[in-house]
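Shown here: the complex without one of its protein chains, the others still in place.
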Amino acid sequence: MVLVVLRRIGVFATTVVVASIVTFLMLSILPGNAARIALGVQATEADVAAQTTAMGLDRPAVVRYLDWFGHVLIGDFGTSTVSRQPIGPEITDALGITVILVLTSVVLALLFAIPFGVLTAVRQRKPDGAILSGISQIGVAVPGFLAGMLLVTVFAVTLRWLPAGGWVDPGDDFAGFLEHLILPAIALGSVQGAVLSRYVRSSVLEVMREDFIRTARAKGLGAGRALFRHGLRNAAVPVMTVLGLQIATLLVGAVVIERVFSIPGLGSLLLDKVALRDLPAVQGIVLVLVVFVLALNFLVDLAFTLIDPRLRSAS
Amino acid sequence: MTSITPTATPAPTLSVRDLRVGSPFNELLHSISFDIAAGERVGLIGESGSGKSLTATSVMGLLPETLTATGSVRLNGVDADLLTAPDRNLNQLRGNTMAMVFQEPMTALNPLMRVGAQVAEIMTVHHTVKGRRQARERAVELLTQVKLPNPREAALAFPHQLSGGQRQRVMLAMAMANDPQLLLCDEPTTALDVTVQAEVLGLIGKLVTDRGTSLLLITHDIAVVAEVCQRVLVMYQGNIVEDGPVGRVLTAPQHPYTQKLIAASDLSSVDDRGRLHTMSMPVVATPVVSTAETSPRRMPTDAAALPLSPAHRAAHQRIEADDAPVIFNEVTGTPAIRVRDLSRQYRRRGGSVFTTAPIVHGLREVSFDVAEGQRFGIVGESGSGKSTLMRILCALDQPTSGLVDVLGQPIKGASERQLRNFRSQVQIVFQDPMGSLDPRMKVRDIVAEPLRHVDRAEARARVEAQLAAVGLDADVMDRHPHQFSGGQRQRISIARALITRPRVLVADEAVSALDVSVRAQVLNLLADLVDEYQLTLVFVSHDLGVIRHLCDTVAVISDGRIVECGPTGDVYDRPLHPYTRQLVSATPSMDELARRVTA
Amino acid sequence: MRVHTRRNLIASVATVMIASMALVGCSNGATTADGEPDTTLTVGLLATPGNLDYTTTAGAAIPQALLYNVYEGLVKLDNDGTIIPLLAKSWTVSDDGLVYDFALEEGVTFSDGSPFTAETVKFSLERVKDNWTANGPGYLDPIASIEAVSDTEARITLTKPSNSWLFNMSGPVGTMFTESGIADLATAPVGTGPYTVSSFKTGDSLVLAANADYWGDAPYMTDVTLRYFTDATAQTNALLSGDVNLVAGISQFQLVGQFKSNSDFQVLEGASTGEVTLSMNNASDAFSDVRVRQAVMYGIDRQVVMDTANSGYGLLIGSMVPPTDPWYDADLAELYPYDPDKAIELLAEAGASDLTIAFKIPNLPYAVAGAQVVKDQLAKVGITANVTALEFPAVWLDEVFSNHDYDMSLIMHSEPRDVTAFAAPTYYAGYNSPEVMAKFAEADAADADAYVELMKEATTTMAEDAAADWLYLQPAISLADADLVGVPKNTPSLALDLSTIAR
Partner (left out) sequence: MTASDPRVTTDTPRRPRSAATGRNGAATLWTGLVLIGLVVLAALVSMWWTPFDPEGVFSDSILLPPGSEHLLGTDSFGRDVFSSILRGAQISLLVGTVAVSIAAVLGVPFGIVAGMNPGRLDQFMMRGNDISLAFPALLLAIIFGAIFGAGTVTAMVALGIGTAPAFALIARSGTMQIMSREYVQAARASGKSGVFIGVRHILPNISGMLIVQASVSFGIAVLAEAALSYLGLGTPPPTPSWGRMLQDAQGYLFIEPLLIVWPGIAIAVAVLGFNLLGDGLRDRFDPKMQVKR
């Protein structure tokens, strides 16, 4: 048992190392000279050369990789070539913001998707079910940033009920934090909710055809109770897979909404750092994103084990 | 609001009148009428598509939304027609006054819920016990009654931790929990191994007899009906064509369909050419609900005559208590197949985050020979290792250790190149008529697939010839598998297997998925072809009856080893190993059944 | 009143709908709920600083936030572009134009408490040569020596007379630093200015607080937050929704219209130093012939470019000189009137009738918009422009600016008095005119009147040579709450001077 856990962790670690190499290689061919960007248009070529050496950009790739990843392993992401600050805290701050935003939106999405998806599945053949299903189909088809723009226009600009964008730390001002969270979370959550509700619907439809639902009906449970007591947990399994993948894509995917609402999240930080060719920061961000997703997969695996006893006891 | 109040007059438990079920496109059940008296055990028999399951689901009110039922279904003591009663009222009846057991023990239980809780639920739903605690206590009691080992622990198990038979017992416990008036069982034992099947059937019989519950048992297997029921209804194409006491129907079927069905079910009865009775002629569906006596039909009593006696006759041996290795059916000279000390272990796929996949012993030190021209049957239940053995014989799998020679070709460690000749010499016929043919390929391509280095024209000619040999016209060549019935698909499978003129034919449960009527035809065909091509046949099956009909020698395999092997008749008549005895008694012949029923 | 309505919203969710609608309307008055004057200001800006050290980090974002607000030099540019005293009370220049004597303000301290003296001047200016890598350390090249005559008197001697030197001293290179405050320039700036930095989050905000010990007049606004946006629409939305009070440096002018008709806001139009330049690589095969460049000048209707790509905002200049410079010549805008026939003729003359050029623009909204119009107009005179939008700054700097691998580009030159730099033969424009260079040098050393005259001559020559097509001058447009006063209209320097803003 311990061995197995160790092996799993070993596999996970190997994956992370490979991912770090992929990240490093991919970013090492970035065009654009970080030294030149730091110095600006007035600097001479000699200045740029000196700056290149100072930033350690003239060392061989292997050395740079080992130096970088070695430090990452001890929690040191290096120093940003732009802000001159340790990158770790910058990433942590931005990641925190994005994670809060994404999780809130996912919670909103679930609050919408579960009842909506179940309803559309149960009422599949009724006209109202078809209408609801159509609504969610259209919801899936709307770009998230368009939803964001419209929300800002209506609730921030026209009605002035909520701020048009920006971010407040929950620790600084909790009410302000909530105000700033609502619109972006809704923008991100509404589209995700529509997507999720499609999965909930098909998963519930699938489960409704299962034999054990028929068994439950034969026991004297009404259709609704049978679904509620026996179906939903079973239907949750495929939905969870999708949810895990969604959260993974949203970490970067939220960048569009972050842009609409001027939120300094991880995706925005990545775009900024890429633009500034802040290579240590970009590498750090990409690695954190990738490891986050890998870890998320691992957790989803684990969650399956918890929800499904068939996976728990293998013998 | 319809209320449920007992009516005063004594009446049948279930009364079905003029039940018709239709889809938007056509009618599936045509005016079904029957009664079941209190405590009566009735079997409903028919082949796939005859409408027997629809009958049961109509009674339960669980028809798919898209089907509509008309007529009337009345339950004793219920002042309403179940077909028109609102769902809310049916909910009070289902699981309480009438209960149902389904075919698929693997999927009929909620995989995420402990079985005890699932049994308890049916009582809490109908408030037949006070409180959850009492429901749980009662659930354990019920699990004890259905003879689940360690019922207290079993109640805490999840369905996947139980075997198929155990799950079906749980389903039974659930169904009987509220002492229903009527129990419906839809193919309750079809998915179970024969030995388990007998136990579960015995249990059903005992439970309903003890409690005076009326039983409607749906099955395709006449033996199952004979085992449990007093009366049998025969369904054919949406009609009940015969209705009578089991003994009478078994011995003196009246309707032509029933007659054919029973004849085809009897693998020990052959015609004057040594061939099984088939149902190839179309049967006119005329409902007959009479119980008039007819003259008893003479049942052939002699065992199936073996059309071909191989030169080699196997010794009748069994494994000894000390597990000393035995070489079964040892052949002097060069056998077609020689297996020595064959073991196969594998890791079960899956496992979870925290557990390693367990090692499973598929086969343990198996040794036997198969002589050239022999018809060698391998019989065993699911998980016995028979499929693993078959796969290794066809070089689809590799032994972990031991020696396997087929037609002089060592299997262990052989590369695909070395096996090239072997591949055309050893061919295989599978169980599943749906799954064994690629749905995207035309019959022409399917049958020609094993051919190598053959030009189109010759391939076409050979395919045509081979299709003719299995009784199919050449015009089927350009069709796809889904356009054929199960029996026809199995013919195509056989054509594919024989097109390379192999010397060894391995058949894996080749008739198990077929309806009784078709089974006989395919078995006859196989027997003919084995003769014609002088094949060495290895026939793997769970069904001793089929093996007995087709094979001269049988090996009984259990838990990864051969426990007994010998000439089929000997093994059947004088089983040496207790497991074989169990197996034999669980698969009675028609004669035996008739004897039991009329006794 | 408007400022605090949203807090109520969260506090009493149930009454939100009606309450906030009622409260939203009354956006007037400069007091908080307590009756105190509201001295907090939030400014919405684009382009976030990566760090706070403009001695080694290029870009206009850092000086915009810090210069004159946190950092001060001896002199500053007022909003009209005039050099006025700052830390130097006054100064005298020797007749030969070589010796500058500065009389310094007394009692000035840095925000870390250290005093400002003539030694500080010497320390700060000497530091530039070796420690500055960005923002033009070369501007101080004319300095021969710096001498602290007394605590309040500093004497700077130049190697040769320079008219541009004092002007440049008003920019970043003239900043006064204290020796005790340079340890962490990137995050903890120490200056003598009216504000200090209280927090900085890259990509999000920079918060300034009034410096309680400021030597001069205390600014009206005590708490200023600079909020950074990546999207121009988000920036103006924030003003509309009341999240910010002032938006400076609008770049997408279609967003301005809605504010003009709204009495809650004021639109401030001023002059900037941002020349939107259609640069042509004078050294490339395509544009080495002056006739081809002139053909471009005739072939482009700058008014249409401005109307279409810039919503009609801007000023046609025709040279690289904004009206705030003394040598501005309004007539140059008419030098090359729109005349496509003439353009075709010139191209034919130059044997370039079927010209295809690489038009590499930065991926910035004004450039992307402008390039579409330019491409369309060039097509009409027979020039095929293959437009590529390069990532800015990284790839554009690399390909166009450093490697000169382009035929045509479109970019705004926003630095003050950058025309001299543009004329350098090594500059990306590849314009090589010894005559013009000589004139610039002569001008710099000349007396004040001759200076203006010579500068005018040189810049006119550049325009005639069609060194580039200066399409128009980007206006400096600020949008603000109606109650704000003292908002700087023009941007003669890089700085956004907050000290004058009040309610």
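The first chain written gets the first letter, and so on, giving A, B and C; residue counts start at 1 in each chain.
What we mean here is this: a contact is a pair of C-beta atoms (placed from the backbone, for glycine too) under 8 Å apart; a residue touches a chain by one contact, two chains touch by 3 or more.
This is a predicted model, so every value here is computed, not measured.
Student: Of the chains you can see, which ones touch the chain that is left out?
Tutor: A, B, C
Student: Please identify which residue in A:I87, A:A218 or A:V274 touches the non-displayed chain.
Tutor: Checking each option in A:I87, A:A218 or A:V274, the one touching the absent chain turns out to be A:V274.
Student: Pick out which of B:P12, B:G383 or B:P450 touches the chain that's been left out of the picture.
Tutor: Among B:P12, B:G383 or B:P450, only B:P450 touches the chain that is not shown.
Student: Counting contacts across the full complex, list the positions on subunit C that touch the omitted chain.
Tutor: Given the touch definition above, subunit C has residues 232-233, 252, 254-255, 257-258, 304, 307-308, 311, 363, 368-369, 371-373, 375-377, 387-391, 394-395 touching the missing chain.
Student: Hey, which subunit B residues sit against the chain that's not shown?
Tutor: 23-25, 64-67, 104, 106-107, 349, 391, 394-396, 416, 419-420, 423-424, 426-428, 430-432, 434-441, 446, 449-450, 452, 493, 496-497, 500
Student: Take the complete complex as the reference. Which residues in subunit A touch the chain that isn't displayed?
Tutor: On the side of subunit A, residues 11, 14-15, 18-19, 22, 26-27, 29-32, 124-125, 137-138, 140-146, 149, 153, 198, 202, 206, 209-211, 237-238, 241-242, 245-246, 248-249, 252-253, 255-256, 259, 267, 270-271, 274, 286, 289-291, 293-294, 297, 301, 304 touch the unshown chain.
Here, only the chains that are shown with their structure count from here on.
Student: Could you tell me which chain lies farthest from subunit A when each chain's centre is the average position of its Cα atoms?
Tutor: B
Student: Central chain, going by Cα centroids?
Tutor: Centre-most chain by C-alpha means: A.
Student: Subunit A to subunit B: how many Å between their CA centres?
Tutor: 50
Student: With chain centres taken as the means of their Cα atoms, state the distance from subunit A to subunit C in Å.
Tutor: Distance between chain centres: 38 Å.
Student: Indicate the whole-number Å distance between the mean C-alpha point of subunit B and the mean C-alpha point of subunit C.
Tutor: Those two chain centres are 86 Å apart.
Student: Return the residues of subunit A touching two or more other chains; collapse runs of consecutive numbers into ranges.
Tutor: none
Student: Show me the residue ranges of subunit B that touch subunit A in the complex, using the header's touch definition.
Tutor: Residues of subunit B touching subunit A: 60, 62, 65, 87-88, 91-96, 99-100, 102, 104, 107-113, 121-122, 125-126, 158, 160-161, 171, 174, 348, 350-358.
Student: Would you mind writing out the residues of subunit C in touch with subunit A in their complex?
Tutor: Of all residues in subunit C, those touching subunit A are 2, 5-7, 9-11, 16, 20-21, 24, 48, 50-51, 53, 56-59, 133-136, 138, 186-187, 201-205, 227-231, 233-235, 237-238, 240-243, 391-395, 397-398, 401-402, 421.
Student: Going by the contact rule at the top, pick out the subunit A residues touching subunit C in the complex.
Tutor: Touch list, subunit A to subunit C: 30-33, 36-43, 45, 47, 51, 80, 82-85, 90, 93, 149, 152-153, 156-157, 159-167, 175-176, 178-179, 259-262, 264, 268-269, 271-272, 275-278.
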